[in-house]
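Heads up, the thing below is written out as structure tokens.
Shown here: the complex without one of its protein chains, the others still in place.
Showing chain A:
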Amino acid sequence: MSDDAILRIDNVTLRFGGLVANRDVTLDVTRGEILGLIGPNGAGKSTLFNLISGTYQPSAGRILFEGEDITRLPAPERCRRGIARTFQVPRSFDSMNVVENVIVGGLARHPGAAAARRAAIETLDFVGLKHRADAVAGELTPPEKRRLEVARALATGPRVLLLDEVLTGLTPSEARAGVELIRKVAERGVTVIMVEHVMEVVMPLVHRAVVLHLGRVLAQGLPTEVVRDEAVITAYLGERHRAA
């Protein structure tokens, strides 16, 4: 286990009554990497995001961020320390316009509204949404909403960014633009953990992939290795056969 781990998930289990959503998940996230978290529906990917961002607290196990135990910290405190996330279904603040949405994120890093506004406009420029700054958030198209989610999270000045299916449901050209944006974010030194189940999109982008299945870590390694892993193939094909 290296000191390069910015985030360490140590034997984390989460139970909802009788249902075990995550079981003994142990995972090191290396500073600066783009980590893909993949797995079939119901594998526990979003649950793990909720545990890292503080929406849920684990039934057992610990979560360390920058070497400090954050297992019991509330979500806003984790955000201030540098963990930001997007949601699988975009959750924009629809009574506000686009720039105001991002200001909410900016306030995590800047004490005053004016500074937060400046940061928000910069962030909108970075994600390519500046021209929509004054639009009401509810009127954005779905791909624009995804960008807004990313902008809002980036405005908090994260060191780890959790992206929950930001590329899902996009057209191929929109997805390519999304991939470019994620590369740009990573180049800024932000560690990215992304949940996707569209493998063809994620695999070329991520440095490392972790496969979750039924709440457990099934495999991890280079994307090229992971897709050849017997257990992974079974988990995915089995799922597909049932779905078809």
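Note that a residue touches a chain if its C-beta (ideal position, glycine included) is under 8 Å from a C-beta of that chain, and two chains touch if they have at least 3 such contacts; residues count from 1.
The rule is simple: contacts and distances are computed from a predicted model.
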**OP:** Given the choices "Multifunctional fusion protein", "Fe-S cluster assembly ATPase SufC", "Branched-chain amino acid ABC transporter permease" or "Serine kinase", state the protein name listed in UniProt for the chain not shown.
**Re:** "Branched-chain amino acid ABC transporter permease"
Subject >> Listed residues A:Met96, A:Val179 or A:Met203, member touching the removed chain >> reply: A:Met96
**OP:** Would you indicate which residue among A:Ile121, A:Ala177 or A:Leu214 is in contact with the undisplayed chain?
**Re:** A:Ile121
Subject >> Touching residue (missing chain; options A:Leu107, A:Leu140 or A:Val160) >> reply: A:Leu107
Subject >> Interface residues of chain A (partner: the chain not displayed) >> reply: 53-55, 74-76, 79-80, 84-85, 87, 91-96, 99-100, 103-105, 107-108, 111-113, 116-118, 121, 130-131, 133-134, 136, 139, 152-153, 156
